[in-house]
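To start, the structure under review is shown below, and the notes come after it.
For this depiction, one protein chain was excluded, whereas all remaining protein chains were kept in their positions.
What follows is chain A.
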Amino acid sequence: MTERAWRNWYLVPYGIWLVLFVIAPIVFLLYESFLDIDGHWTVANYEKVLTPIYLKMMAYSFWYAFLITLVSLLIGYPTAYWLTKTRHKQLWLLLLILPMWVNLLLKVYAFLGLFGTYGLANALLQTLGVGPRQLLFTDFSFVFVSVYIFIPFMVLPIFNALEELPPSLIDAARDLGASAWTTFRRVVFPLTLGGVKAGCQAVFIPALSLFMITRLVAGNRVITLGTAIEQHFLVTQDWGMGATIAVVLMAAMAVIVVLTGTGRKEGSR
């Protein structure tokens, strides 16, 4: 076999994978979205998506995803910033990432105990004198648990961006008389914007589509796009409608990726 033929052979198994598991599923999803529950051609699913019930659900879903991303950023940026200043930063970073390897469901499950009526959170509230509160199955617990799950995805790209920042730039800003805050606002933050974008993307997209957190700690109070897709595919068996919502979600994702510019790969390294 010639060298060239050999090289082309690599494309065969990989190409088969691409066609079967990347292209075909998307095509099937698009196709299914035009079928009603009995398998007839229809655009009714798309009409239904535009009714107030679904529009409201989508608005909620986006609102919560936005909230989760914002809180993650507000907590994550300072974390990344101060992490880069610790002495054994790689070790600290590893410690921060370690919980990512714990099965997501177990972490969510832990909050069932923590936020329970007699859990640690309520015990803390009691000593503060705020008394036991209903924490589980509220919007608060949904946002808190989601931020808890996603924060490493926010910290990581920001940490990397901060690490790549040449320290001489900060020295220069300080030499030119900028205060610490001005240096941060005019030099550090703008130059790490790439990391911030990558982090926001890494949080926002999954936050739109998670369904297990809502099912377990938000008690069906919060319905996200993900929950709706799961519901239609696995509970009501209306695959057409589920596929339609999935298509809408994919379109929304594409818009977000284009708007934020960078690909995920830049930040995930």
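Keep this in mind: a contact is a pair of C-beta atoms (placed from the backbone, for glycine too) under 8 Å apart; a residue touches a chain by one contact, two chains touch by 3 or more; residues count from 1.
Operating definition for what follows: contacts and distances are computed from a predicted model.
Q: Quick one: the chain not pictured, UniProt calls it what, "Spermidine/putrescine ABC transporter permease protein", "Copper chaperone PCu(A)C", "Histidine kinase" or "Carbon-monoxide dehydrogenase small subunit"?
A: Options "Spermidine/putrescine ABC transporter permease protein", "Copper chaperone PCu(A)C", "Histidine kinase" or "Carbon-monoxide dehydrogenase small subunit" considered; the missing chain's recorded name is "Spermidine/putrescine ABC transporter permease protein".
Q: May I ask which residue of A:Leu55, A:Val102 or A:Ala172 touches the chain that does not appear here?
A: In the complete complex, the chain left out is touched by residue A:Val102.
Q: For the chain left off this view, which of A:Thr86, A:Gln126 or A:Thr236 is in contact with it?
A: A:Thr86
Q: Of the residues A:Arg7, A:His40 or A:Lys56, which one touches the chain left out of the display?
A: A:Arg7
Q: Go through chain A and note every residue touching the omitted chain.
A: On the chain A side, contact with the omitted chain comes from 1, 3, 6-7, 10-11, 13-15, 17-18, 20-26, 28-29, 32, 75, 78-79, 81-83, 85-86, 90, 92, 94-114, 116, 118-120, 123, 148-153, 156, 167, 205-212, 215-216, 225-226, 229-230, 233-234, 239, 242-243, 246, 249-250, 253, 257, 263-265, 268-269.
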